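Heads up: the structure comes next, in structure tokens.
All protein chains but one are shown at their positions in the complex.
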Amino acid sequence: MNLAFILNNAPLLMEGAAMTVALAIGALLGATLGGGVVAFLRMSRYAPLRHVGTGFVEIMRNTPILVQIFVLYFGLPTLGVHMSAFTSAVLAMSLQNSAYIGEIYRAGLESIHPRQREAALALGMMPGLALRVILLPQALRRVLPPLGNQLIIIVKDTSVASTIAVAELTQASKLLLDRSAAPYETFATVALIYLAISAGVAGVLKLVEWRYPVRVS
Amino acid sequence: MSDLTSPAISEPLVVIDRVGKSFGAVDVLKEVSLTVAAGDVLSLIGPSGSGKTTLLRCVNYLETYERGLITIAGESVGVEQLPDGRRRRKSDRQIAALRAQVGMVFQHYNLFPHLDVLENLTVAPCRVHGEAPAQVRERALALLERVGLADKRHRYPSELSGGQQQRVAIARALTMQPRLLLLDEVTSALDPELVGEVLDVITSLAADGITMMIVTHEMAFAREVSTSVAFMADGRLIESGTPEAIFETPAHERLRSFMQRYRAGSRL
Partner (left out) sequence: MTSALLISSALYLAQGALVTVGLSFGMIAVATVAGMLLALLRLYGWRPLGLLAAAYGLAARGVPLLVLLIGSYFSLPYLGLDLPLWLVVVLIGGLYFAAYAAEVFRAALAAVPRTQWDAGRALGMRRVQLFTIVILPQARRLSLPPFLNVALVAVKNTSLVSAIGGWELVAAGREIGERTMEILPAYLAVAAFYFVICFSISRIGRHVEKKMRYV
């Protein structure tokens, strides 16, 4: 074991890990909000909005995140639209994952029995208030497990940002692998850091699930 | 609860005037007219598919209707008649404001599973009327006391029996201080041994003069609790009158055969 090599390069790895977390937080916020928009479109009363939502979901689900990043980072500048590598990566991850998360939200809302909405309306609630106070709280609790899985996928997707030279963890590991003869140590350390970040996200989600349990009547 | 026991006024509280509704080619309500005075308890009886639940749901506009008009305290339900004779759906805000004055209890309780018992009672008065939480809480606790469930106030619906859930649902509707209470087959989903506790609560509300419209299959209960009974079949109001008149001296052939089958103990 060449632990000294890892220790010497700990600052590089930690900076990479910090960038990975920053990418993940950006994409996580983008995708959880974007997912709301997607669900809203997909469940709209108006057919054209539904079609836009369906088209977006199909395109995002059927094309790789890597290609989306390349389109944004290498393709758009030819049209005069320039974004930093970080912005391109966060935007692409947000778009792709908002398609998946939108479908998760939709399934959650559709799993709430229509009688719940009816009971809320009968108490004099406006449709918007019924959604906020009665339907969404129940739906969000039910979607916590699949949402957690998707958030971990976002953490892992951040590694793709290394292909456009964002200085995140995978990029840091490539630098180390290039300059060293300690591939296993580097590889194992990087894998463990990713595992720790994923486990952290999963742990937070478990806490939220425990705090807001699903109840049925 | 002064709203609920306002003294009888000349104008009936609920006026159902030639109301009609269709699902496609099927007329589920045909020219139904009824009135309910403040303090009345009206029971709607009749075979399954007779339209009695649909009529009840029209009264707070959970169900739309195409013909005729329902008014509560002079205010039309769900739609307004324009001077040129056309109808226009009221705004969501107007419809919600009316529903806030009409309590409803459902067959399947429909409690909110993510809120505890007390929160189920307080959520609508606080969020719809914007009442002070402390004040709502006090009223809610008094109502829970009344339905015998004050000790369950921090339980969740899933931790209660069906009968207890339905009593909470009644208290939830009353916490809004409605002028009118609608009860839709509130004992139909209950195990037989739990029916009594719910009917007892409703009987005590009737004794307090709370105005109610009740859809029920419990004939003995309907007879005991009602001030008037309406019999419906095939979307039509066939006969209405005092409980004695309906149960002792039914005039219409449909009602007589319904009563006979009921007495013979067959499922209605």
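Labels for the chains are A and B, by order of writing; each one numbers its residues from 1.
What we mean here is this: contacts are C-beta pairs under 8 Å (C-beta built on N, C-alpha and C of every residue); 3 or more make two chains touch, one makes a residue touch a chain.
Keep in mind that what you see is a predicted model, and the values were worked out from it rather than measured.
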Check: Among the chains included here, which ones are touched by the excluded chain in the whole complex?
Finding: A
Check: Which one touches the absent chain: A:Ser88, A:Gln138 or A:Ser173?
Finding: A:Ser173
Note to self: Applying the definition given at the start, please give the residues of chain A touching the unseen chain.
What the structure shows: 58-59, 61-68, 70-71, 74-76, 78-79, 152, 156-160, 162-163, 170, 173-174, 177, 183-184, 187, 190-191, 194-195, 198-199
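Throughout what follows, only the chains that are shown with their structure count from here on.
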Item checked: chain A and chain B, separation of their C-alpha mean positions in angstrom -> 47
Margin query: With touch defined as at the start, can you tell me which chain B residues reach chain A in the complex?
Written below: 60, 62, 92-93, 96-104, 106, 108-114, 123-124, 127-129, 156-158, 165, 172-173, 176
Next item on the list: Spell out the part of chain A that touches chain B in their complex, as residue ranges.
Entry: 115-116, 118-127, 129, 133-134, 137-138, 141, 212, 215-217
